[in-house]
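Worksheet: the structure to be examined is printed underneath.
Heads up, one of the protein chains got dropped from this complex, but the rest are sitting where they should.
The letters A, B, C, D and E name the chains in turn, as written, and every chain counts its residues from 1.
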Amino acid sequence: MSNSNNVLKLGLPKGSLQDSTLELFANAGFHFSVQSRSYFPSIDDDELEAILIRAQEMARYVSQGAFDAGLTGKDWIIETDADVVEVADLVYSKASMRPVRWVLAVPESSPIQSVRDLEGKHIATEVVNITKKYLARNGVNASVEFSWGATEVKPPELADAIVEVTETGSSLRANKLRIVETILESNTKLIANKASWENPWKREKIENMAMLLQGAINAQGKVGLKMNAPKAGLNKLIESIPALRQPTISDLADNAWVAIEVIVDEKVVRHLIPDLKRAGAEGIFEYDINKLID
Amino acid sequence: MSNSNNVLKLGLPKGSLQDSTLELFANAGFHFSVQSRSYFPSIDDDELEAILIRAQEMARYVSQGAFDAGLTGKDWIIETDADVVEVADLVYSKASMRPVRWVLAVPESSPIQSVRDLEGKHIATEVVNITKKYLARNGVNASVEFSWGATEVKPPELADAIVEVTETGSSLRANKLRIVETILESNTKLIANKASWENPWKREKIENMAMLLQGAINAQGKVGLKMNAPKAGLNKLIESIPALRQPTISDLADNAWVAIEVIVDEKVVRHLIPDLKRAGAEGIFEYDINKLID
Amino acid sequence: MSNSNNVLKLGLPKGSLQDSTLELFANAGFHFSVQSRSYFPSIDDDELEAILIRAQEMARYVSQGAFDAGLTGKDWIIETDADVVEVADLVYSKASMRPVRWVLAVPESSPIQSVRDLEGKHIATEVVNITKKYLARNGVNASVEFSWGATEVKPPELADAIVEVTETGSSLRANKLRIVETILESNTKLIANKASWENPWKREKIENMAMLLQGAINAQGKVGLKMNAPKAGLNKLIESIPALRQPTISDLADNAWVAIEVIVDEKVVRHLIPDLKRAGAEGIFEYDINKLID
Amino acid sequence: MSNSNNVLKLGLPKGSLQDSTLELFANAGFHFSVQSRSYFPSIDDDELEAILIRAQEMARYVSQGAFDAGLTGKDWIIETDADVVEVADLVYSKASMRPVRWVLAVPESSPIQSVRDLEGKHIATEVVNITKKYLARNGVNASVEFSWGATEVKPPELADAIVEVTETGSSLRANKLRIVETILESNTKLIANKASWENPWKREKIENMAMLLQGAINAQGKVGLKMNAPKAGLNKLIESIPALRQPTISDLADNAWVAIEVIVDEKVVRHLIPDLKRAGAEGIFEYDINKLID
Amino acid sequence: MSNSNNVLKLGLPKGSLQDSTLELFANAGFHFSVQSRSYFPSIDDDELEAILIRAQEMARYVSQGAFDAGLTGKDWIIETDADVVEVADLVYSKASMRPVRWVLAVPESSPIQSVRDLEGKHIATEVVNITKKYLARNGVNASVEFSWGATEVKPPELADAIVEVTETGSSLRANKLRIVETILESNTKLIANKASWENPWKREKIENMAMLLQGAINAQGKVGLKMNAPKAGLNKLIESIPALRQPTISDLADNAWVAIEVIVDEKVVRHLIPDLKRAGAEGIFEYDINKLID
Partner (left out) sequence: MSNSNNVLKLGLPKGSLQDSTLELFANAGFHFSVQSRSYFPSIDDDELEAILIRAQEMARYVSQGAFDAGLTGKDWIIETDADVVEVADLVYSKASMRPVRWVLAVPESSPIQSVRDLEGKHIATEVVNITKKYLARNGVNASVEFSWGATEVKPPELADAIVEVTETGSSLRANKLRIVETILESNTKLIANKASWENPWKREKIENMAMLLQGAINAQGKVGLKMNAPKAGLNKLIESIPALRQPTISDLADNAWVAIEVIVDEKVVRHLIPDLKRAGAEGIFEYDINKLID
């Protein structure tokens, strides 16, 4: 990698988040292409150099300065106790728009009902430090073992309880585990190295990238609506339909009509279009947008 | 399923129409997600509950009130003699925009030339009732056997003739069958239970859904065109190009020019753009639309 | 195929270019559909008949009049010395927008440093005529053998040097070959038969097709941006941002603001949106376009 | 199909049993090859002609003489009340070697505990006749509706109970259904038309086929074991190891030793080999067999 | 590649024959492994070096000494007029065991009925030299153009007739072509360079390879049968069953019985096993063999 001030070194998460991350960047206007088995995506921006690395290691390498910036979860920043700048929250996970949760879970039939019941028990988890701090905060003594994977199949044979990440809880239920408590909510963050953040060129590059990524996230689930409406009832139309609060209204050649354009949540459209049609709008059409910066 | 008045129970066709139906609903703004092997799609609308069921059974269950509404073919409404409200025709089949046909077909070399030649013959079909009524209408006696599938390979060994559905006729030709007559044209319909249709909330929900589905179908094969044109020759331009009949014309900062926006059939564009360019339009661009409600 | 003057016979390249060619035509508004194993795509335009044929043979068949028009590479026009009208350059290759190159390549460790070192050597290539002319121009005697494929694995066992096509050079590097010289740059061209070109109906059809294909290529990597801006600082905004040179500016109902719409390179957006936002634009959104005819 | 006495017309089950049936025939020495979408497999035996047809229709067509013989389930022979010769039971289902069962199933929370609780209820099933006879035998009045598929998702909304086929019960459990009673056990049968069975050539052909199919089924899960053993302790060895009851014992050049060969269940091998080794056998090896006719 | 006398350089056909060729070699005991995209398979025999090359070029490179031996078709040996040793015929094509044929084919409706009707016509083919010689032998003047592929779609638009390879004729029929005449039958051959054939070590290596390849081909469609039979009727059994002509008969411990082992065509088994069973054989079982050298 170059040491030039005019190149930003960026860490991207390898693994389950990889595809949705690269798609998010594409929507934001940064098109990476990854050769199969390569860890160094190429990109159509000479000011960026990227490497794919496990989310677990990202914060460590950003704090050490190996990367200027990177994407990783709030969970791994805490687990590795990394000293980085948290630039932006990016909530774009494929399955849902909810943040993920690290939860304490036990077998459905376990007598354990709260963290206090863990005294003297064995806990398996991928986040050993987070779990140990959580136990300490609650004044509980228990052994915590690092789990290399498949943590949710370990109770009751191989562990009394686990601390595991979940989005919908379905994998836990499938393994007949019961959630006792949520320990940590987490979402993806764009983080920066502290020294890089002090460099004006790098900071502007990171901030622009954050704005465009956020713009792409904002546009998800949003659509554009455009229609013609008679000037006469315009104010009434706009008042009666809250989603039309801030429309762009353009004059038309025909002075009696105006063109209305508005960006709305796609979920609203199923109510909005029938309302608009009944209120006299004509030629209503809907189109997709890629980015939205308010 | 809930019995609440504020939830609409909707039957969706399982099988060959499933993917195109779910895509149509997505285009209309209703995003179903189907777990593999599940028959109960989840959806991002709390007012809807859906079940996937074979098209053949749909009309029966809607008429019995198991569903408030459903999508099925006109053919199966007739075959099952179901008493339902036919809300809207939805022509969205993937292979073509033409309705499908149920035809009487025989081996290419068969002497059968019309329905009258079927006297005393054996007919295999999936639509036993439609076929029997058709024979009765024509005063012909013939045995009709229910076919569990692969009907088109049965003549001449296992049947003298078949009544089978076809879109393009290619599967019949591949099995060396000749079409004698078309018995029924069919297309998908949105149907409603009679009692549900009398419930105002349910009726409005169904009507809104019909409007959005129709809007998504209307938008297929339509595109938006936008261009700048000199105000001078504007009337002549619009007159000379019929596809521009109802454009949205906006003033521009430069008073000598206007912006023209129009939604047209994509098939027209191959003639329209060259004409517009020659007529003096500039900065012509084309974009996709999702829904169009006139 | 029909002999009618109102049908244009079009050759499309079978093989590696096929998918991107059909996608380009679809973007241009011509939707071909290819049955698996068929060489005769169907199309939703009665004025077109198409056949898939290897790019190597295209120019020959167009010059002989078997097709009115066709798409092939400049390389194969030269290799087959075909007498055709070159209507338009179409640069749409998937891997990059750069033209491909035919290069002279030798093993990394070969002493050959220039074309002059080929005297008495054996060269394997798919473009025998281009290679022979190149050697003649340089006054070099060498044997040139037609290679049926896998040319890049032949040196040093089966050839001393090769003349091979490359886009990025990666396949040559993977086979430990060194590029000595570029012999020919090539890109896809729309070509026409000379007699067809004299037929006014065919010529207009070909020219319209060229315009739409070019429009689809122009739109690649372009996006539309729309935003609201205060009328006050408008001139300053436009001056300070070169990419906004020719915006469409529409009046809004609120006289203090205008709507700005502009088509720009997607690569510019990553700088442009932050600049616009800082300059006071609001409600900036981006959308895709299909075609752009300036 | 030919009417020759020297050709046997054979019906094979299309659908879920197709692949395992063709594999069974291949193991028996009859190699069918099926073109994609064709219903007429070709085969390397001029005395056979085959057609793929749904198992539900097989018995009907065999009884009518359209086929000389066919494979279908005992269930469909009963459901269609077909008059055929049942030549052989063929238990080769992929998931297990157990026969399948048609069961009466209800929602887990249903109050229905036995067939007697069905009075006045609605039952959905693919085997309407079997179900009606079952209800009649038990003196119960209930409505039985033909189900086109996905029967197991119908209770409780669309039916009170179902009669459905199951091998392991897992699909029923997944749909939260409880088995009330088993109505019918079924397995695949080779059946013959009565007239064909009287034809000596056809009967011998069918009987040979049955012998080879049975031989292929016998060989599943069997392996051959071969070893050398000292003649001295031979009788003791054979007596102490029951699985060796009927070995082939050959003399060896070395008179003090014999070769022992035996066909055994593969499941026995895990105990047998250690026993043999400890009892003094040497050079023990195991090999696969294709057919076994005792 | 090494120049050592103790390494044999072997050319293997790239393309449609590649998989079946490598499988044949594996059955013969030579296990090649091909990295994806590599043309240099590795092999578990230090005395062999292999390269994958198009069958069309094989004979040329073997005759020039680039390879000691290679596999290619008789057709390409003739087309390229290569001077090589033809060591063995290897008939192992996947679709059938029949040799392929190069045929003269014309549209079904063409008036051309024999080679003599080709006078003045255009012929497209991949085997230009074979075709020209064939025309010369028949005293016919016609133009022959090299076809880069998809030859069978060219008539009647792009050629009057074609010379094309076919195994079953199905691709010709699908393109509505009629076979006029067979020009050449061809099968795969193991060929050797003349000088390599004079080298004793290389010749023995090639001959051993030929023996093992032939042994693997012989074993295709052959199986082993083993059974016990009473010594009493042994001679009668063997006489009455021709396929048992040369069995291996071993004594058993029980003097009244013998073990019979015989290798037979798998196709014979469907008659043989029923006959054996009826003739008193017991414990008949069948097993697969890999190689058979008579």
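Definition applied: contacts are C-beta pairs under 8 Å (C-beta built on N, C-alpha and C of every residue); 3 or more make two chains touch, one makes a residue touch a chain.
Since the model is a prediction, treat every value here as computed from it, not as a measurement.
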Visible chains in contact with the missing one: A, D, E
Absent-chain contact - pick from E:Ser16, E:Asn141, E:Thr168 or E:Asn208: E:Asn208
Residue numbers in chain E that touch the chain omitted from display: 28-30, 44-45, 207-209, 211-212, 215, 219, 224, 246, 248-251, 258, 261, 263, 287-294
Chain A, residues in touch with the chain not shown (by the definition above): 1, 14, 39-40, 51-54, 56-57, 61, 66, 147-150, 153, 157-158, 174
Residues in chain D touching the chain absent from view: 223, 228, 250-254, 259, 266-267, 269-271, 273-274, 277, 282-288
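Following the convention adopted for this analysis, only the chains that are shown with their structure count from here on.
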Topological distance between chain B and chain C, in contact steps: 1
Contacts common to chain D and chain E (chain labels): none
Taking each chain's C-alpha mean as its centre, the one farthest from chain C: D
Rounded Å distance, chain A centre to chain D centre (Cα mean): 52
Distance between the centres, which are taken as Cα means, of chain E and chain A, whole angstrom: 59
Which pairs of chains touch, using the document's own definition: A-B, A-C, B-C, B-D, C-E, D-E
